[in-house]
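Note that one protein chain is taken out, while the other chains of the complex remain in position.
Entry: subunit A
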Amino acid sequence: MSADLHGSQRAVETLVSKLRRRQVVGSREAALETVLVLRQVVSKARFSNIDQLISLIRSVGKRLVEAQPKEHSVGNTVRKLLHHIREEYNTAMTGNASSSKTVYSISNFVLQGQPRKQNVAPKSEATLTLKENDPDDPDSFARVLKPVLMEAIQDVLDELETVYDNISKNAKDHIHSDEIILTIGHSKTVETFLKVAAHHRSFTVIVAETGPSYNGHEMARALSSAGISSFLVPDSSIYAIMSRVNKVIIGAHAILANGGMFAITGSLLAANAARVHSTPVVVCAGQFKLTPLWNLYHDFGALDFADPSSVLGFEEGNLVDKVDVLNPYYDYVGPELVDVFITNDGDHPPSSVYRLIKETYDDDDHEL
């Protein structure tokens, strides 16, 4: 047993160092890795009540988040899993005994206004016999609950694996024939979205080349190989061509609780230009990018910084020590600049992102 425990511990440490060395980058990849590690942790864990399990997951989550605080999807995945675990536990317990008697008080009355997910389909049958802190058989609790939890974790995993398809399923309703779409960066989500739409409609995509990473080049290549007519333009011409664009479709790195988002540099430029021309800005993003944070945008440093050599390399040796070179990787795009978020859980305006977050995560997990 202790060897197994070491095994899951090692998996955690491996992911921590991978995150730290940026061998795992991109929000979906980080989320996937996190679920896999947590699945291992849960399957090996020994616990005799729910609090032990939750604090175990939290401590693993905290380590992962601290390894790379700017990959928000890691923390989000941990929070989502905690939420599912509590839900499964609660349904199992209510079947067990009528222990959960709601207390009526004015403060609870006020809390009725809190947004809640309406219909949850719990995995566990109410027939499970759960017994917490059984002194005779401390493992019985874990033994009964584990299969249900593994199923819940599998659901999260499935959701991550099908996220692109689910976002794209309504793609043809968002793009009309002969439209001109502007996009920026190379977002897998947007790429799939456009490709799916291309099965039904013919449209033109203008891709900004997105310096200094020039991800736009790959995007344009990917789209044109799928038979979509695409143009690659320099970032500096975004404003000039905006008057001809019907829709801006971009990806996000993380969506914040106020409806704002972090997205690749240049997104703010595109979104502002779109605002001036009243062009709709559509953001495609998986639900795992919803982040229960409001205030990150205060800090310049909250945005990730990339390698400055792509802005000013050592070829310019005589300049390098005379200037500070910054290469911020993300822009903060405020909620007023976004028209709609297309997620695998439906389409939402920025103003209702807070509700999605309340429904997806538990309030006490915001701080891991």
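In the analysis below, a residue touches a chain if its C-beta (ideal position, glycine included) is under 8 Å from a C-beta of that chain, and two chains touch if they have at least 3 such contacts; residues count from 1.
The working rule: contacts and distances are computed from a predicted model.
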{"item": "Candidate names \"Translation initiation factor eIF2B subunit alpha\", \"MIP18 family-like domain-containing protein\", \"Probable cytosolic iron-sulfur protein assembly protein CIAO1 homolog\" or \"Light-independent protochlorophyllide reductase subunit N\"; UniProt protein name, chain not shown", "value": "\"Translation initiation factor eIF2B subunit alpha\""}
{"item": "Option touching the unshown chain, where A:Gly61, A:Gly216 or A:Gly259 are the choices", "value": "A:Gly259"}
{"item": "Of A:Ser107, A:Ser177, A:Ser278 or A:Asn318, the one touching the omitted chain in the full complex", "value": "A:Ser107"}
{"item": "Touching residues (missing chain, whole complex) on subunit A", "value": "104-107, 109-115, 257-259, 294-295, 298-299, 351-352, 354-355, 358, 363"}
